[in-house]
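Every protein chain but one is kept in place in this view of the complex.
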Amino acid sequence: MSIGPYSQKVMEHFMNPRNVGEIEDASGVGEVGNPACGDMMRLYIKVEDGIITDAKFRTFGCGAAIASSSMLTEMIKGKTVEEALKITNEAVAEALDGLPPAKIHCSVMAEEAVKKAIEDYLQKQKEKTGE
Amino acid sequence: MSIGPYSQKVMEHFMNPRNVGEIEDASGVGEVGNPACGDMMRLYIKVEDGIITDAKFRTFGCGAAIASSSMLTEMIKGKTVEEALKITNEAVAEALDGLPPAKIHCSVMAEEAVKKAIEDYLQKQKEKTGE
Amino acid sequence: MRKIFFDHISTTPVDERVLEAMLPYFREYYGNPSSHIHEQGQYALRAVDGAREKVAGLIGATPDEVIFTSGATESNNLAIKGVASAYAHRGKHIVVSEIEHFSVLNALMPLMNRGFEVTYVRVDETGLVDPDEVRRAIRDDTILVSVMHANAEIGTIEPVEEIGKLTRERGVLFHCDAAATGGKIPIDVNRMNVDLLTLSAHNMYGPKGVGALYVRDGVRVDPLLDGGFQEKGLRAGTENVPGIVGFGKAAEIAIDEMDADAERLRHLGKALWDGLARRVEHIHFTGHPEKRLPGHVSFWVEFAEGESLLIFLNLNGVMAASGSACSSNLKAKDEEELVASHVLKAIGVPSDICTGSITFSLGKWNTREEVDYVIDIMPGIVKRLWDISPAYADYIRQQSGGQKS
Partner (left out) sequence: MRKIFFDHISTTPVDERVLEAMLPYFREYYGNPSSHIHEQGQYALRAVDGAREKVAGLIGATPDEVIFTSGATESNNLAIKGVASAYAHRGKHIVVSEIEHFSVLNALMPLMNRGFEVTYVRVDETGLVDPDEVRRAIRDDTILVSVMHANAEIGTIEPVEEIGKLTRERGVLFHCDAAATGGKIPIDVNRMNVDLLTLSAHNMYGPKGVGALYVRDGVRVDPLLDGGFQEKGLRAGTENVPGIVGFGKAAEIAIDEMDADAERLRHLGKALWDGLARRVEHIHFTGHPEKRLPGHVSFWVEFAEGESLLIFLNLNGVMAASGSACSSNLKAKDEEELVASHVLKAIGVPSDICTGSITFSLGKWNTREEVDYVIDIMPGIVKRLWDISPAYADYIRQQSGGQKS
């Protein structure tokens, strides 16, 4: 069902978000947004041999923010780090069958969250190598 | 019946105006208004022994103008010249059960018409006496 | 007594199909489009957007270019004041025809108090604006030309395409008040080259309280009503959802039926014109004989005052207008100026023998029989007024070589 301004796909992910939670021994964590601005997304990734084998999230925010997070985790799982870095906000929005104009920033957050999580992963890798 | 902004009385006089016409040997004639301004009233009076024995009118104008003229002729017939001079526009309007605010000037025209007709009569009297 | 409504220029009955379309939005779907996180608001929002598409379709616009307002007066005010405010930095000169509706002419007053200058372009005796006069009126600091599509009082349809072409050439915005034509004759904002166009629902079998302003993509207009973010921020306030839905339905019906209706109305109008010309002495038709609104017949009769004619017509069941609806507004403070309308003055009607024109404006449900009835009763009504008119008496005396008494 579609409700309000959202596509059926958005609603589906909003009502049944995939991959909610945390990864205990995450390879990288990305956090974007800030509750004061209405939304905050925290993304956990597990990377093995350069491939994202697991992803989980917690998000505080509107329907689009939750659905974007959920969709993002689905999209990056199984991808290489390089592939994941190429995911654009447009791709997330498109996978959700579109977002209302005022909600585009939610898909931008998703894009930023994966970039940050990968950055964190690479940083940790460097630290490990550096040791 | 009352129609539009007008009282039943106005409508009655509009539809069946009393004393339409001219008096051949009028003692006085008063003309006020001007077709360019939307209305013109011409009042004929017959005065005998200081009493208005007959009155007739022709009027070009709106419903209120026609009804005011008609009512006026009814009001002045049988009155002395002095009494007729005291007829105010309020009295005309009242006799018509009121006029809409924008139409008050029609009753003013009626008051002026009788004043002018009597003036004309007095002028003619003076001329006669002067002869 | 039969009732004949020949006053469609002041307003039209609501088409039953329009009312049917509106009713659910009073009853089941009463939401506020701005509160559209929930279902009720969502229905309302979709209804408004659906209507927007239909109204846009009527005039060849895209839905995004249609702003709903409370009516033609607001649309005209928004166009004139909104453009003036948004483009004041470019210039402070506006060109309008002298026969625009009061909602254009009076909207210019506060602007003139703020330093704007206005050039009023004259019309000829048929009410036509000469595009060349518009061209000559445009100055370097002209920001807007506003010429109506058709005049309600005299029915003349203006050469808006030509005006649109030349304003486009000169890089000046063009606003067209189509309150009297919307849904009645074809309008294409692109062919007309208009930048802003006013529409009114209640003049096209839709409800009162709703209008629209077409604003060409890229044209800036400062809002008149500030507040919420409705209508792209150009017109705040909770939308009149049922009214807008009704407007949409009226537009949809007009798209389908306008051409056939106009054809019928043209015939009826011609029959009325010809009949009156044959039967009523001293009648003078106003407006252009061909370039006129279908079913619109306007005229004045020597020695017969407009209001009195209207009252007698009404007593005979016939409803008509004395020019623009305003002109017959007895509540006006200053009645004097209403007697001879600015439109009649502009087309050079002699004010000493004419006070007020009569406008018969036919609508889609009028019949030939009604037209014949009106033709039949007119001579008698006119005669009655002549019989009590001092000026007519003088005229007759003059004709017979007599003297003024």
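Lettered A, B and C in written order, each chain numbered from 1.
Quick note on the criterion: a residue touches a chain if its C-beta (ideal position, glycine included) is under 8 Å from a C-beta of that chain, and two chains touch if they have at least 3 such contacts.
As the structure is a prediction and not an experimental result, all values here were calculated from the model.
**Q** Looking at A:29, A:47, A:71 or A:84, which residue reaches the missing chain?
**A** If we include the chain that is not displayed, A:29 is the one touching it.
**Q** For chain C, which residues reach the chain that was dropped from this view?
**A** 3, 5, 7, 10-14, 16, 19, 22-23, 26-27, 30-32, 34-41, 70-74, 76-77, 101-103, 106-107, 109-110, 200, 202, 207-210, 222, 224-230, 233, 236-243, 307, 310-311, 313-314, 318-322, 325-326, 328-333
**Q** Need a quick check: the contact residues on chain A for the chain that isn't drawn.
**A** Residues of chain A in touch with the missing chain: 3-6, 11, 14-15, 17, 20, 22, 26, 29, 31, 34-42, 57-63, 65-66, 100-103, 105.
As a convention for this text, only the chains that are shown with their structure count from here on.
**Q** Counting C-beta pairs in contact, pick out the pair of chains that comes out on top.
**A** B-C
**Q** So what's the Cα centroid distance for chain B and chain C, whole Å?
**A** 39
**Q** Whole-Å distance, chain A centre to chain C centre, using C-alpha means?
**A** Taking the average C-alpha coordinate of chain A and of chain C, the gap between them is 56 Å.
**Q** Touching at least two other chains at once: which residues of chain B meet that condition?
**A** none
**Q** Please set out, as single numbers or ranges, the residues of chain C touching at least two other chains.
**A** Correct list: empty.
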